[in-house]
Each structure stands twice: as C-alpha cells, then as structure tokens.
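In this view, the complex is presented without one of its protein chains, the others remaining in place.
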C-alpha cells in the first residue's frame, strides 16, 4: 500500500516534470520558429474583411431582404432533400 | 413432413399472436404517453409557415425571378464542383 | 539471368500484344454499339445552354451584383459552419 | 509458346462454365431492371454488379482473398443490415403513426403474408426437387415483410445459402409494389370505401417522437429480445433524428454511412448469387412464394382496415391497409394513388404513412419470432 | 404449448436480472442527460443507447457475434479514439496559442488534476470495497485531462474493465464544466484580476501553423514516443487542415469520418456499461475522483495564471488559466463568460483558446507518461 503510494508520488513528480519540460521546450521552439519566419519569410497577413462585403452597401435594402429570403428558402429546401 | 407442417402452423399462430399482442401493447402505451404529455407537458405546436415566406410578397417579381436564377445557377455550379 | 531476361522479353511481347488486342477489340465494340444506338435508338442530345441563363439578361445589373454578393456570402458562411 | 498457352488457359473464354454465364446474365438482367426499369436501383445495381463480378472465373473476386469475400463479413456479422436499418430509422417519421396509433393494427395484419408464406414454403416440399428446411422456410417467409434489411438480416442468420435469391426477391417485389398491389386493393374494396376521406391528423409533439423509439425498444427488450438488435438499431437511428441534438450524427447515418454500407451490402449480396446457390428449382419456389407473400400481406392489410372501419368512430379508408406491408414509402404512395383515382380530392398519403411504418415494426417483430423459435 | 413455454422462457421478462434492469435505467439516464440536459449529446447519446442495448438479456448484442462486440474492436485496437483525435486535430486552430505561446504553461499546470487524482485513487484503496491497481488509478486519473478520446485511449490500454465508467465520467464532467469551474475561478481570483484586459493577439502566419504540428510530433517522437500515437494522429488532422492543400481530406476528417466513428465509439463504450463492470463501489469512487480531478485542474490553471501575471510584462487575466484543463471549447467559453461578468467589454475567448488547446497537448503528454511508466 505505502509502496504503491510512493510509486504514485514519484509518478506525480516525474509526470508533472515531464509535462512542464515538454511544454516549456515547445514554447522555446515556437518562439524560435516565429522569429525565424518573421525575420526571413515575412508573410502579408490577409485582412479579414472581404471586398465583397464593401460592395453590398450599394444595393438597396429591398433587394437584400429578397435575397436573404431566397437564400433562406434555398437553404431550407437544401436541407429538406436530405442529400447533402 | 406433416410434423414440419404442424410446426409451421403452430409458428404461424404464435407468430401472428405475438405480432398482434406486441403492436396492441404499443398502441396502448402510445395512447397513455400521448395523454400524459398532453395533460402535463403541453407543447405549442410550431406553425409550418415560416415568417420568411410572408415577407416575400413585398419584393417585386423581377427580383424574385433574378434570385431564382441566381440560386439555380449557384446550385448547378455547386453540383458541378462535385465536392459537396 | 539471361533466362530471366528471356522471360522478360517474352512477357513484354505478350503483354503489349494483349494490351493492343484488348483495346482494338474495345474499339470495334464501341463502334458497333455506337452505330446500333445511332440507328435504332437515337437520342436527342440535350443542349448545354440552360433556359435559365437566357432569362438572366432581363434582370438589371444591380440586382445581379447583389445576388452574386449574397450567394458569395452564403457560400462563405456555408463553408464557415464546417458542417457540409 | 508455353506462356501463350498458359495465357489462353487463364482466359475467361477457356474457363467459363455454363452456369457462370447464366449467372452473369442474371446479373446483367438485374442491372437492366435497376437502371432502365427503376427497380430499387440503390440496391439492385450493386447486387447485380456483385453477381457479375462474383461469377467471373479465375478472378476469384468472391472467394477467399477477394474483395467481395471480405465485404461479405459485414453481412455474416449482421453489421451491414443493422447499420442500414439504423439509417432507415433516422429517415423514418413516426408522426403520422403516433397521431393515429390504431393504424399499428394494419401493420400487424399485413404480417400474415410472412407466416402464410412460411406454410407455403413447407408445402412446396411436396414438389420433387424442392427441399426447404424450417429455417429455409422462415428465411423465405420474411420476404413477405417487404423490408430489405430485415430480410437480409434474417436470411443471413437462418439460411445464408438462400441469401442471394431472398434479397433479390425482396427488393424486386418492393419495386413491383405499384403493379402488385392495386388490383388486389381494387378487388377487395368497393368504390364507396375507396372514396372515404379521413380526418386530418393531429400535430404530434417532439416529446412523443423522442419517447416512442425508447418505448418500442423497451417493449422489445421485455417481450422479444431476439428482435432487439433490429428494433434497437432502428430506434437508435430514429432517436438520433427526432431528438434534434445530434443532427451531425443523424445526417451522417442517413447519408454517407448508409450510402457506403449500401454499396458494400449490395456487392456482398451479389456475391451470393453464385450458380450453385441460384440455379436450383428452389429459386423458382422462392420467387413464386415472394410474390404470394406480398399479395397475402396486401390483402390482409386491406381486410383488416375494412374490419376496423366498421368498428371505428372515425372513418378509415381500407386502401391504407395495403400500406401495412411496409415497403416504405412506395406502398403508402400506391394507397394515395389508388385513392385519388376514386376521389381526386382525397389525399391518403399521410394517413397511409402510419400503417407503412407500422409495417416496418411489425416485420421486425415477426423476424424476432422467427429468429427465436426456428 | 411447448413452443409457448419456450417463447416465455425467451422473453426479457423471464430473463432480466436486477442489475441488468438497473444498467438499462443508467442508459436511459444518460439519454435523458444527453437529450434534455444537453450533456455532450454527440457522445452520451450513443453511449447511453449502447448501455441499453448491451443489457438486454438473450439478445447478446454486446456478446461474441453481436454488433457491439464487433464495434468494440475499434476501441480495443485504439483505432476509434485515434481517428476521433485526428478529426479534433483538424478542427483545432493553434493560432491563438502560437500568438501567445506562454499560455502553454497554463495547459501544463492544469494537468496537475491528473496526477493529484492518481494519488487520490490510490488513497481510496484505504476504503474497504475499493481496490484500484496502479493501472486502474492511472486510467481514472486521465479523466482529469478533460479530453474524451485521450481518456478512452488510455483506459482501453491500462484498464479496459473501467472503460465504461471512465468514459461516462469524462464526458459528463466535460458537460458540467460551466457548473464546476466558475465557483473555483471566482474563489481564487479578485474582482480586479478578473477585470484584466489582455493585449490583442498578433496574426499568426500560415507557415507557423503548418510547422507547429510537425514540430510537436517531432518533440513527442524524441522525448515521449509513448504519446506519439495520440499526438501524431492529432497533428495529422491539424496539418491536413492548416496546410490548405488537402481540403477534401480535412473536411472528411472533420465531418463524415468523425461522425461515423463517433456513433461506433459511443455504442462500443456503452457496451462496456455492463452490470458486472459498473455496479461496484469503484464506480462511485471513479465519479467522485473525476469531479475532484476537474476541480484541481481548474484551480491549478488559475493559480498558474496568477503567478504568470505577476512576472509577465503583458497582463494575463487569471481566468484564462481555467481553460487549461482542455474541454475544448467549453472551458474557453466559461472563461469568457466569467470575465464578462466583471468587465462587460472584456472578451477573453480568443485568449482562453490558447491554454485550451495547450490543455489538449498537455493531457496527451500526461497520457504518454502514464502509458510509458505504469
């Protein structure tokens, strides 16, 4: 019994140790990779707003309402077929 | 041979008996459940017509025609990709 | 070694022979079937242009732009849910 | 030269046997029926193709090590028919039946087709050349259940050798329901009866739809555990759909999973259409008995509906009794169509869906009886 | 008459044992929790249904030759949990974690719940009637990882007899995260701490997202190969998604494949909810220990975050530490919600996703330790 508890405590210490060492190493590596990429292979971050959303403002509200109805109905019909 | 026919007849009687007893019990239980639910846990049955369909009448016919074309084309293209 | 090469050469000759004979037979059969079908069961080839595309020209450009935006957004949202 | 002779001796032309040729033609016939005649193509196309593949000599596609041999394990273990039944359950709406539960009796009556066929199969033993054991007779009888996965499940347990013809007969006659049923329905009903309009069905709450499959499974567990695998998987699919919280799983069970299993199941059934198993007098007997089973089931459903109409407060159109054989949703559509002929304003479809799904339950119960007593 | 008696003796009514009835009720309870209470329905519905099916007498659905017995092979071989982990990987976005890598420490700290529970399980041996081996204790402890597939994988290797209760506990407590965590989080933090706003996360490039899973797998291969099956399948899914060139495969892994496997896995787990395995004092112990594991994990995550906030240049809201237990994305949502209570303009969701996915990695690493040393 006490022996098993001792094993358990040892397991706890080793286990938490490994978890921390492993994730600490991961932090170091993530940082190294990030700095390498930012220095040598910089990427242009893509902006989240799509150009499509901008052009929407020019269409009048009635049209948009109609479309949302149509898409809604289409989506429902779509679901209804149970094929996709 | 006759023995097998006898088994068969017995099987028929027992079988149809069980089928009827089973489904009769099911009827009883369905009715009990239905009355319990209707008495103690009444639900508001959701109307089948969605609010979206009502607003459709306000959009003019040309717009609806255009939308149905668009959705039709979209659906075709959609199929065409063979990915979904 | 030489024996194996001999086997290989024989295999090459037989193999290419069979491939050609097989595909030649296929050509013959395809032609026979095609002539039988064209003579006895002619089909009306369906035209590729759908009637829907014709009616599009009657809707004004603003509506079409709005629709393409809507479908585009719908498709994106559609993708975004990751359910289909 | 030796190689050329070896090659010739490895051709199909050299090795084909007459029976194999006939079975390949049977396979092509099934493909023709599936594609050109629209006979249950989802099943008969893979079954027909499987028959063609498995009768190619030398290739050994249905023998140890061949792909169809591996796929057959899915039937032997019961996994494929049960998964299909789960998908069918997910596609089933018990609403119309719950709104009018006494239609369950129609689903019960139509199962007489099963047990009458059982006697018929035993009687066929009188004809020389036919030899059906009680197991065989039970497996054939289940064709009368008009339910593909149930028939395959029962046949794979009781008479695997007859699986091929039984499955083919079951799906063929299901496809022929629009031809088989109407004459019987017209013969057993009067014009006035066919005109009967039924009361609109009440709306069924979601809670009832959730509780029903659980209740059905419980009843099966208490009374007829041998039906529990079939009933259970059917109820699982139904619950996944009706509960509304696992839409992902329900959609997958109704679409991708059932499609994948259908391809595999069809091919595996086809692999049992070997000359040994099919080109026997018994096969003719099975085909004849299957047709009889559908006819008797239809007739009993209609007669039961006539009797119930006599004693019920609300009117019951006897045509919906025919839908009790199951063959979902074909039989319900047939009832609707025959009803419209007599009364163009009488839409029986939803009323016929009640006995239709009741027929599925009825034949699963009958399958349980056969599995436990035979 | 003999037949009638045989039939009666083949009913469930005749054969049901008390424990089977209780286990069926447990199954129905799980279905109730899944459907009405929304407890992880995708898993608990099939698990509950599997429990019902496998406790039906005579039917033998979970015994040799039954469908659940075949499905269980997918767990015994590790295939099902690994495929689910692959799908989860494909659904995981490591972006927030890569933008703020020190949140990995929060995912590490929360794993103390696992190891504390291991000791707790061993301590329970003092209570008469409880008997846990070191393997059992390790399998129970992994509930603290708050990750379903990891728990099932480890339990199937170390203590297959306890698989049923462990899986049920793991998924139940994951569903209860919104109830379990907030009181602990509030008790360990001050109002001011909960108000801390964090800096907006930088945008992470696709290259980093592609390299990360490969790096993680390499590290696991070098240091902890016993975690490599879990980590590897997770990274495969993640790579399929982040690389952008195999969208077909990524979508299938996230949808159809994971759905199919979820149905099968749930049923197979349910088949281990037999009376023999479940109706024991140990099960109560497992349920109690599971709750404790979640509490300790949450507390350690929060405390670690408080410590890091002290020493960090940029502010860290201690609430996001609670997300380190994993339970993706529930725990991150809880952190967000508790944060909004104190500061209605403080959206912690994305900040909490970092420790949340770090918790998945952390528990996979802990699982590797347990698998290699126990």
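Miscellaneous remarks
First chain written, first letter: the chains are A, B, C, D and E, and each begins at residue 1.
Here is the rule we go by: contacts are C-beta pairs under 8 Å (C-beta built on N, C-alpha and C of every residue); 3 or more make two chains touch, one makes a residue touch a chain.
Note that the structure is predicted; figures quoted are calculated from it, not measured.
Interface note: of E:249, E:284 or E:307, the residue touching the hidden chain in the full complex is E:249. Looking at E:228, E:277 or E:303, the residue that reaches the missing chain in the full complex is E:228.
Annotation for subunit D: contacts to the undisplayed chain at residues 3, 6-7, 10-13, 15-16, 24, 28, 31, 34-35, 38, 41-42, 45-46, 49, 52-53, 56-59, 61, 65-67, 70, 255-256, 259-260, 262-263, 267. Interface with the hidden chain, as seen from subunit A, comprises residues 10-11, 14, 18, 83. Although one chain is not shown, part of subunit C still touches it, namely residues 1, 4-5, 7-9, 11-12, 14-16, 18-27, 29-31, 33-34, 37-38, 41, 43, 45.
As a working rule, only the chains that are shown with their structure count from here on.
Centroid distances from subunit D, each centroid being the mean of CA atoms, peak for A. Seen from the C-alpha centroid of subunit E, the farthest chain centroid is that of C. Where subunit D touches subunit E, the two copies mostly use different residue numbers: shared numbers make up under half of all numbers in play.
Chain geometry summary: the mean Cα position of subunit C and that of subunit D are 35 Å apart. Each of residues 11, 14, 18, 63, 67, 70-71, 74, 84 in subunit B touches at least two other chains. For subunit E, residues touching at least two other chains, in rising order: 3, 7, 255.
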